[in-house]
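Report on the structure given below.
Every protein chain of the complex appears in place save one, which is left out.
As written, the chain order gives the labels A, B and C, with residue 1 at the start of each chain.
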Amino acid sequence: MKGAIVYKPDSKELAKDVAEFVNSNGFQAEIVDFDKNLERYDFIIVIGGDGTILRVLQSVKNCPPIFAVNTGRVGLLTHCEPHEYKSVLIEALSNFEVEEFMRLCCVVDDRELLALNEFAILCSTPAKLVEMNVYVDDVKVESLRCDGMLISTPVGSTAYALSTGGPIIDPYLNSILIVPVAPFKLGWKPWVVRDDRIVRLEFDRSVFIVADGQSKIEHEESVEIRKSNYPARFFRISDRLRRTVEKLKKIC
Amino acid sequence: MKGAIVYKPDSKELAKDVAEFVNSNGFQAEIVDFDKNLERYDFIIVIGGDGTILRVLQSVKNCPPIFAVNTGRVGLLTHCEPHEYKSVLIEALSNFEVEEFMRLCCVVDDRELLALNEFAILCSTPAKLVEMNVYVDDVKVESLRCDGMLISTPVGSTAYALSTGGPIIDPYLNSILIVPVAPFKLGWKPWVVRDDRIVRLEFDRSVFIVADGQSKIEHEESVEIRKSNYPARFFRISDRLRRTVEKLKKIC
Amino acid sequence: MKGAIVYKPDSKELAKDVAEFVNSNGFQAEIVDFDKNLERYDFIIVIGGDGTILRVLQSVKNCPPIFAVNTGRVGLLTHCEPHEYKSVLIEALSNFEVEEFMRLCCVVDDRELLALNEFAILCSTPAKLVEMNVYVDDVKVESLRCDGMLISTPVGSTAYALSTGGPIIDPYLNSILIVPVAPFKLGWKPWVVRDDRIVRLEFDRSVFIVADGQSKIEHEESVEIRKSNYPARFFRISDRLRRTVEKLKKIC
Partner (left out) sequence: MKGAIVYKPDSKELAKDVAEFVNSNGFQAEIVDFDKNLERYDFIIVIGGDGTILRVLQSVKNCPPIFAVNTGRVGLLTHCEPHEYKSVLIEALSNFEVEEFMRLCCVVDDRELLALNEFAILCSTPAKLVEMNVYVDDVKVESLRCDGMLISTPVGSTAYALSTGGPIIDPYLNSILIVPVAPFKLGWKPWVVRDDRIVRLEFDRSVFIVADGQSKIEHEESVEIRKSNYPARFFRISDRLRRTVEKLKKIC
């Protein structure tokens, strides 16, 4: 069993410490680049923030379990802070309990994009409005002009969707959150639908489809987003709800 | 098989029409008062709006399937408008397809209250603030001063919770929505949690616990709300999501 | 020149300290009850929080300048905290610079109510909706069902109106803020109008008219609210905007 360690640029020293610590405690792990095939490893240790985790996830479909040491700002997806990583990491690797969290997928131009947090469908011209129709299983639930639309997972409800009027969703409640960005409309609401629903968007001008703030594709006309068969996997956090509440206080 | 017909005061004539129509089309149903034991009937036909349905539901634990002809304003829970009841009702009674929707329960002073839409926990003094702590499975997710707190079902997301900043929730996504009424706090969010979570509220002064806007109990200190084992039953509406969207346009 | 000192019940000791301090520093002030005619004094020192100040203001029309030592929670209207009152109070009394802040008035059943923060027009039955029409200078700007409506001053934008989706308004921008409490409507907005506008509300059932959370009158049909000729007066706070921002952090 062998793990990969990836780190964000400013966390190289900590990554080296972690590598040494892991390897001298009965586990195997090596520092690798983001472009390495990470699916081949048995686990991934991320030294960074949510952005680093999301970057890793863009390139893995069959996701090895991820453990993350937070060197970013909030780190909602991380397992611990740098000063406490030793005990938390050893316990995680020893027990090897894993949790899965749903991802969304979206096929654009024969390319399949995956998102753990959200797909942001954004007007490609700043400060211009795009007209959007939103369908849930072929029922048109919304029609409006806006800067964009977010299709988010429960985990993503504390990411971009938090900025646009979405609710906070229990990470263990499988569901899809739909919420507009800057809707030019008086009467609208976020929608939370069952995770087996298919969400389709139609738009009247070119948009960017942005997966987790990482990958960006320009596209026209319409797009379909649904639950992916490839969830993200993380080492289990037993009190995830409590940790989420604590982290949220940092963005108050 | 025998049905009960209940009606709101202004809909007596229509109730008589419905009774005659049902009985002359091979089904049995009788007009009864609200205080009759409605659980003994095989189905209930309500002539009224959402308020009338909610009133009926306050007195039934084991809920016979309900069919409702809308004579109220919006009628989100109803099956049809008065002009179209004949075909829709006959089809419903013939097919007898039934849907269940979760209710919440709350035990106060040895009395068990049930709610299809929501429990509103409201400060018993108007224009005064109550300090509330909200726990989800023992995790304190919120602490604030407010006019009150709503614990709502998905079906209830288009009722009182719609007025207080809650999202619209897929009626088929089992979950519990928690949203404050007039929170005196800058940073707060509605929460949507899994339906097996237990929600506990603590409050620093006397509150009214209001079930579906129908039953009201004054109470102090704390209360626990969870999914009830007694769901509400309705004759199936095949395109409920579409109907909800149409109805919502009336309250725009 | 003689001042009155009023205090909220739990602040009696501090009130005595303040009285002694003031009188031994060349000023005259005496501790009095709330029911004393406070208009006859040249200034008022309040030992308490915003609630205590608002209570004082209910009984004064021609308002002597108020100085407040905060013994409440937030104390947005107060001048200082207990530990720092000596220097701040002496400076205020020496300079005697006074600021005026607009109040709203409303005549109900031949009784004139005044409010520094807001008039809350609330359905007199909890968890029931009242239908309201809102007119600004005879233009119907809103029509909806809700728990109530707030007509607020700029100063009041950080009080009850903060809880119901209102913006924060510069205390020096004379204006009237209109914002519903729990509107059962998808599309609505707070309105901020010029201070010489007359706001009229029509309602379809009995309401409580609550002035600053202090005085409450039950009323039917309609009510008119406008700027009062009797502003509230406070000893000047030179960096009031900064102080407001600091205080707001306490309710985050």
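To be clear about the criterion, a residue touches a chain if its C-beta (ideal position, glycine included) is under 8 Å from a C-beta of that chain, and two chains touch if they have at least 3 such contacts.
Just so you know, these numbers come straight off a predicted model, no measurement behind them.
The chain omitted from view is touched by exactly one of C:166, C:183 or C:213, namely C:166. Considering the full assembly, A:181 is the residue among A:136, A:181 or A:199 that touches the omitted chain. Of the candidate positions A:53, A:132, A:210 or A:237, contact with the unshown chain belongs to A:210. Among the residues C:85, C:191 or C:234, only C:191 touches the chain that is left out of the figure.
Along chain A, the points of touch with the absent chain fall at residues 120, 122, 124, 126-128, 146-147, 160, 162-165, 181-187, 208, 210, 213, 216, 248, 251-252. Seen from chain C, the chain kept out of the figure touches residues 136-137, 139-141, 162, 166-170, 172-173, 175, 177, 179, 186-187, 189-194, 197, 239, 241-242, 245, 252.
Take chain B: the residues that touch the chain left off the picture are 185-189, 252.
Convention: only the chains that are shown with their structure count from here on.
Averaged Cα coordinates give chain A a centre that lies 35 Å from the centre of chain B.
Put simply, the C-alpha centre of chain A and that of chain C have 46 angstrom between them.
Residues of chain A found to touch two or more other chains are 186-187, 189, 252.
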